[in-house]
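What follows is one structure encoded as structure tokens, with my remarks underneath.
Not every chain is included here, but those present sit where they belong.
Per-chain residue numbering starts at 1, and chain names A, B and C are given in the order in which the chains are listed.
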Amino acid sequence: MTRIDLNADMGESYGVWTLGNDLEVLRWVTSANVACGFHAGDPHSLSLTLGAAKSAGVAVGAHPGYPDRVGFGRRFLECSPQEVYADVLYQIGALFGLARAQGIRLTHVKAHDALYNRAALHPETAQAVAQATLDFDSSLPLTVLAGSVGEEVAHKMGLRVRREGFPERAYLKSGQLAPRTLPGSSLHDPQEVAARALSMVLEGRVLALDGGEVELNLDTVCIHGDNRDAPRLAQAVRHALEGAGVRVEVPI
Amino acid sequence: MTRIDLNADMGESYGVWTLGNDLEVLRWVTSANVACGFHAGDPHSLSLTLGAAKSAGVAVGAHPGYPDRVGFGRRFLECSPQEVYADVLYQIGALFGLARAQGIRLTHVKAHDALYNRAALHPETAQAVAQATLDFDSSLPLTVLAGSVGEEVAHKMGLRVRREGFPERAYLKSGQLAPRTLPGSSLHDPQEVAARALSMVLEGRVLALDGGEVELNLDTVCIHGDNRDAPRLAQAVRHALEGAGVRVEVPI
Amino acid sequence: MTRIDLNADMGESYGVWTLGNDLEVLRWVTSANVACGFHAGDPHSLSLTLGAAKSAGVAVGAHPGYPDRVGFGRRFLECSPQEVYADVLYQIGALFGLARAQGIRLTHVKAHDALYNRAALHPETAQAVAQATLDFDSSLPLTVLAGSVGEEVAHKMGLRVRREGFPERAYLKSGQLAPRTLPGSSLHDPQEVAARALSMVLEGRVLALDGGEVELNLDTVCIHGDNRDAPRLAQAVRHALEGAGVRVEVPI
């Protein structure tokens, strides 16, 4: 039986400012990547998010980002590997602290946005993120862009990886995600996103924006939590996958 | 045999900015209270501080503060107990993450400056700090101002406490530390500070700035790490204590 | 003819996070107090807010707050008068820079929330805010809580003041605003808020939450921009005032 994890980013509010609809999204996903305070999330709101994930029976991972709150961790920042390593460790630990107080165990680590993209392409950054994860807890899986340099680096370092696909994002035939600045780089129609998820999970491939197909071998698919459509997309993807007989669950 | 812990605050650099002389102070103290990134300390510099403490054989505790970096955590900030609780948990966890990667176990928690002072006086703040410590690890001791409301609150909650005295700070007869704005509130002469430390540790009392004596029952004495005199003061206190037959060591 | 200014706080988004509905509120007010980056507002979003205010023909003032973004400037922070003075100058200047580039002249200064409340009660803080305003531009009016210590201090220093009332907030008979923690401290019904605005502006008085009446002598009334009801409240107040023959306009 085919199995897949369905994940979303969460905990991306900050102080008085809210973002996303975590409670709705939690109804449909099996894993939550929870912000750790650098790109988003203050300690009190993160505690609430963790509690909500626990109540919903959704697994929780740490979602560390660049220290760029005003840019929401979406802008590349030329950090040294030592800085990335320490920043990621700090953030995993911080979320671990909030989680431990509620009896929640962290199940994975996934870098956020610009740091995720950098780690997908740049071996030294990939290594820094992977080493921080290993040094915190060598049994923690790291979520990586399927087929990326980052997957390869983490794999060689002996890390458990979760290979991730993005049914709501367009791919280039190189296997990279299409930059958000390209027209058509984001998909919003739930049926289309669900169809892409099915293709990714069941056939291991998806159409590329610049022609041809990308082959993907996936452990988890991601629905971004920070847009308005997230609950509908997550619901559509989940229904489509389960309707096709896929078991949607956290990897063991 | 009388035993006492000798502690200092550390890790209070930030980015390009350095503060204190941690390497020198580490030669004389038995415990280090390491900043956690809110009032001071960036992840990379904190990692270096932790490594230095480990090399020096000095025990490491978390030193969480108010989220006020420009004010160095020295200004009272009217946080709710929920905010204090989550801020403290987050910071303990963050330092725990950096420490764990180096195989270092946190040995205690001590609130920083304005948060410490608030927790010494204000039961709800004291409870928030104590609860965060308990919820992170119920075996972690919390360092509190000896004789304060904060000590009483933590004790009632079942927390292990370390009662702390400040030989370099003047006391009021109420048992509180004299505000830094009062003349004579800080002492700089190593011999005088050492003599006060002896009086505190061996006789359980110290002269108050406004007359009379304060009785103190101590587990640890603190030398502030952020001033220029810290190494000399720490050295003088350690020599005086050991010269008087006191065993200077971390409490079991 | 009775004249009154109708103001609202604005520009309180930050990075990806939005707050309030500035475009709607701008339809009804005559002055906007625009955040300056410390409690809210990033430079790019503030530029957009300034442009929108200009298009709407609404006057713009600087709305400096405590340096506490995660607390939205709502938590008292024990700053020295020197710190308040420099923080306020910095923030006025920053908004001035963004405004000048669009040919917008700042028309007033109003401290935000916890700083406003502190300046209403505490003479040294009031003086620091007033001195910063004077030193930036001695012709700039400062918006103050009508009848407060802060009004008196600013008046004595020779500052032009705008005395402000809050029809959507409950008053205590002391003339202070009722703390937000008291039941009934905030009003949400547009008709009730409009009626209170009329009473304040036309009769110079309003009922107090703890009995009796508060006398108010007003130049401007405020509708908070950060809540969902702001556009409806602002509309209701404006219609009521104009329906009663009051001229709603920026003071000369």
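One rule holds in what follows: a contact is a pair of C-beta atoms (placed from the backbone, for glycine too) under 8 Å apart; a residue touches a chain by one contact, two chains touch by 3 or more.
Just so it is clear, the model here is predicted, and its values are computed rather than measured.
This homomeric assembly is drawn with 3 chains in place; in total, the structure file defines 4 copies of the chain.
Just so we're on the same page, only the chains that are shown with their structure count from here on.
Taken together, the touching pairs cover every possible pairing of the chains.
One inter-chain figure worth recording: chain A and chain B are separated by 39 Å, centre to centre, where each centre is the mean of the chain's CA atoms. Each of the following residues of chain C touches two or more other chains: 70-71. Of all residues in chain A, only 13-19, 42, 69-72, 226 touch chain C in the complex they form. Across the complex, chain B is touched by residues 67-68, 70-71, 75-79, 83, 114 of chain C.
Interface residues of chain B, counted against chain A in their complex, comprise 37, 42-44, 46-47, 82-83, 85-87, 89-98, 100-101, 132, 135-137.
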